[in-house]
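The complex appears here without one of its protein chains, the remainder shown in place.
First chain written, first letter: the chains are A and B, and each begins at residue 1.
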Amino acid sequence: MQMKRVVIAGVVVLAASALAVANPNPAGGTISGKVTYEGTPKKMKPIDMSKEPSCAKMYATPPTGESVVTGPGNVLQDVVVYISAGAPDDAAPSSAAVFTQKGCRYIPHVLAFQVNQELKIVNEDQTSHNIHPMPKLNREWNKSQPPGTPPISEKYDKAEFIPVKCNVHPWMHGNFAVLKNSHYAVTGESGSFTLPNLPPGKYTVTAWQEEYGDQSQEVTISGGETKTVTFVFKAKPY
Amino acid sequence: MGKFFAVVLVIIAVASAYPIVMHQFPLPQDISTHGHLIDDQLNETMVEAGISFVGAQLVLAFFLWSFTGRKPGSALKNFPGGARVLVIFAFVIVGLEVLALGVMGQKAWANVYFSAPSADALQVQVQAEQFAFYFRYPGPDGKFGQIHPEKIDEGSQNYFGLDPENDVPARDDIVSGELVVPVNREVHLMMHGKDVGHSFYVRELRLQQDFVPGLDLSLHFTATKIGKYEIVCTQLCGLGHYNMKAYLNVMSQGDYDNWLKQQSQ
Partner (left out) sequence: MSETSAQQAHVHAPPEGFIRKHVFSLDHKVIGKQYYALALVSVVTGMFLSWLMRIHLVWPNAKIPGLELLSKVGAPGGVMTPEYYLSLLTMHGTLMVFFVLTNAPFAAFGNYFLPIQIGAEDMAFPRFNMMSFWTTFAAWVVLMLAFVIPDGPPIAGWTEYAPLSAIGKDAGPGMAWGASLWGISIAIFCIASLLGSLNFIATTLDLRAKGMTLMRMPLCTWAWFITSCISLLAFAVLLPACILLILDRHAGTSFYIPAGLVASDRLQPHSGGSPLLWQHLFWFFGHPEVYIAILPSMGIVSHILINSMRKPLLSAKVVIYSMMSIGFLSYMVWGHHMFVSGMNPMSALAFSFPTLTITIPATILTLIWLGSLYGANIQINSASLFALGFISMFVAGGVSGFFLAQPSIDIYLHATYFVVGHFHMVMGVASLFGVFAGTYFWFPKMTGRMMNEGLGKLHFWITFIGTYCIFMPFHYLGLIGNVRRYQSFVDDYMTPYLGVHKFMTIAALITGAGQLIFLFNLIYSRFKGQPAPENPWNATSLEWSIPSPPPWNNFGGKHPIVYHDPFQYGVKGSKGDFVMQDSPEQVPASGN
């Protein structure tokens, strides 16, 4: 009787291995999770656009600042989660990352893209903007974009988090996350992120929020599994 | 051609004076307490300048008409009295005019600059930066928080560089993109320049004053009419100079109190 159990167990193991070998998960492993905060984040103030009536009139109620954007369930939006170590650099995709000036705001507030990937800046407003990214490693430039002029095309050759301001409208603020590989996500309203297609290896996952800085965790992927990671930032009331 | 020149001069003199005489470019309404002194001065100067300008053009025209294309051999004449009469005229007439305007002008100037703001004037601070004006009210505690230039963070709308975490009076400071004031109440506007030179100009208030980084300058005024008026920057400050403005929003006392309460929430 003992022998029969062993044989059945062995067949099951063989079958499972056979299945695993014959059908390796083609997408690789996944790191997913949520970014949350604890404590009381500072209150975002409504933006006073009265100096630019052409933009102010686009809003029924003034929009609020975006340096700390929260979501239901104490989650944080606009957090860039990316693989900062353990993955090789990737070539830039051919599609452009688009950064739009609309309603005198930058959309999206945080734009993540890769080194040497084309950055396309569009002005959809009736007013001139002068976009001024402020990098420390990359070349600094600023460009005026009168209304109706074609998009600006630029790229960055070094990985860096770059604050972006508009020289004409002081409240306009955004961020570029220029990253080395294609494994990144920016949290949305649910505060969640997914980094799929990760080959087996030891990875450092980093979460970056413009006010709170960054946090990292080590995750090992061995096959096609999904590993869950949670980041918790300490919110500051001021 | 001398006579043609004379005719052209007359046309030019009349055409130049026409828009002024016909009030085609009227001064904007005056909503200040001292503005009428400036307006009176301006109007008086306009009359004198107008007479001088039109007079000179007409005299030039008359002389050109009379003394060009003369028959050869016509006698030369000298202006009666010669240079002496003209020099005396210049000294006396212009001198008197100059003195009058100078003395008269003192009153308007003194009204703006030589009087101190009253003790119960509404205290507001204005910061001029590339390329917007931001206004700060002290809030319920009546005290302004400290400005820390290194803490300025426009992305989170901390335009003044306040430090509410450590600086208690800064916590209730109200920062606004509009200068909201109650009507008929004196306002003491303290001016702070953040980066380069700017200037504060409200046409209807007949007020203009440069911001000088490093200097504590201030203005005081009383707005006498409810409404929204432009505050524009008049000191070239960079590429966005043309788009650097804010609104002076003069409200009734009740509306102003409501606005203040709303801002404090």
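To be clear about the criterion, a residue touches a chain if its C-beta (ideal position, glycine included) is under 8 Å from a C-beta of that chain, and two chains touch if they have at least 3 such contacts.
Just so we're clear, the structure is a prediction, and the values are computed from it rather than from any experiment.
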Which residue of B:Thr33, B:Gln123, B:Asn184 or B:Thr234 touches the chain not shown here: B:Thr234
Absent-chain contact - pick from B:Leu9, B:Ala132 or B:Leu248: B:Leu9
Residue of B:Thr33, B:Asn184 or B:Asn243 in touch with the missing chain, whole complex considered: B:Asn243
Given B:Ser176, B:Ser199 or B:Asn249, the one touching the chain that is not displayed: B:Ser199
Residues of subunit A (touch criterion as defined above) contacting the omitted chain: 53, 127-128, 130, 132, 134, 142-144, 146-150, 152, 163, 165, 167-168
For subunit B, the residues touching the chain missing from this view: 1-2, 5, 8-9, 12, 15-16, 19-20, 24-28, 37-38, 41-42, 45-46, 48-49, 52-53, 56-57, 59-60, 63-64, 67-70, 74-79, 82-83, 86-87, 89-91, 94-95, 98, 101-102, 105-106, 108-109, 112-114, 129-130, 149-150, 152, 154, 161, 194-197, 199, 201, 203, 206-215, 217, 230, 232-243, 245
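Rule of thumb we're sticking to: only the chains that are shown with their structure count from here on.
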Residues of subunit B defined as touching subunit A within the complex: 129-133, 153-157, 159, 163-165, 175-178, 238-240, 243-247
Touch list for subunit A against partner subunit B, complex: 42, 45, 47-52, 65, 67-68, 127-128, 130, 144, 163, 165, 167-171, 173, 210-211, 236-238
